[in-house]
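Before anything else, here's the structure in question.
Note that one protein chain is taken out, while the other chains of the complex remain in position.
Right after this comes subunit A.
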Amino acid sequence: MPHTAADVPFDPEDATRDEARLRRFLHGLPGVDRVGLEQRAADLATRSIKKSAKLRAIDTAIGMVDLTTLEGADTAGTVHALCARARRPDPDRPGVPPVAAVCVYPDLAGTAATALSGSGVAVASVATAFPSGRSSREVKLAEVGMAVAAGAAEIDMVIDRGAFLSGRYGDVADEIVAVKQACGSAHLKVILETGELATYDNIRRASWLALLSGADFVKTSTGKVSPAATLPVTHVLLQAVRDWQAVTGVARGVKPAGGIRTTKDAIRYLVAVREVAGERWLTPALFRFGASSLLDDLLMQRRTQLDGHYSGPDYIAVS
């Protein structure tokens, strides 16, 4: 939470009016103690989620998956297959909810939009020279416009880590603002690429920078850099949206992405959402998993919970 006296309302516009104010604001945020943060994350990860609470968590997690394929080898065919899974993750079990979105590269956004039309599953597209973000502003904005025109309802942009790490916060903020504008009504997820930000203090600053600049979601990673999402990093993002809500009244979302592969992992994230940000964030509108293989395990564990035994990957339609 930014240090503002109780009688002085927090004003995001004032904080971003110029580079100097932005820097002062970001560097005025309370520090993050690495040891304490990691200890808390590890402690919360020992929660034991069983029986109906587990089943509920699995269904909640399925509904929060941004089913992702971001490979150079992607084709219309692989995207079609993915969209079919997104609509009906486990065709034998009609009770399984659809996933939240399918996340693809911009050139395949149109394919996904057609395949998902009428399903309620959103098309998300990475843009802004994903994953490195190294291109000109014009090219990045053009890519966003192209993805939105093709039917993407959600844009996952990457921040300019080079600018952020060299302290040019204004450049990073301007770019997010410009992308947000190019998004129109599409939701904007801002990827911080936390694996490149080096410290939790930086991750906290980058989260606030993104929120101040209009991000609907803060997202940990592209999935192309290691480490990708971790529990402690996600705690920092959850604290940021919790505090943002406390000072503005507006709830923004969090998306950990990369490296979350098992139901056990996913449940640990949901516990963190519940206990760090609050129950309110346990909805696809405010929390997503960026994942490709997680859905397989969620479906297998769901069957295990309902059938009383584990069947293995041959009984679900893997992608």
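We take it that a contact is a pair of C-beta atoms (placed from the backbone, for glycine too) under 8 Å apart; a residue touches a chain by one contact, two chains touch by 3 or more; residues count from 1.
Everything that follows uses one rule, which is that contacts and distances are computed from a predicted model.
The chain not displayed here is annotated in its UniProt record as "Aldehyde dehydrogenase family protein", chosen from "Aldehyde dehydrogenase family protein", "histidine kinase", "Na(+)-translocating NADH-quinone reductase subunit B" or "NAD(P)H-dependent oxidoreductase subunit E". Only one of A:13, A:138 or A:279 touches the chain withheld from this view, namely A:279. Checked against the full complex, the one of A:46, A:185 or A:226 touching the unshown chain is A:46. Contact residues of subunit A toward the unshown chain are 1, 3, 6, 30-33, 35-37, 39-40, 46-57, 59-60, 63, 93-97, 239, 246, 270, 274-275, 279, 282-283, 306-307.
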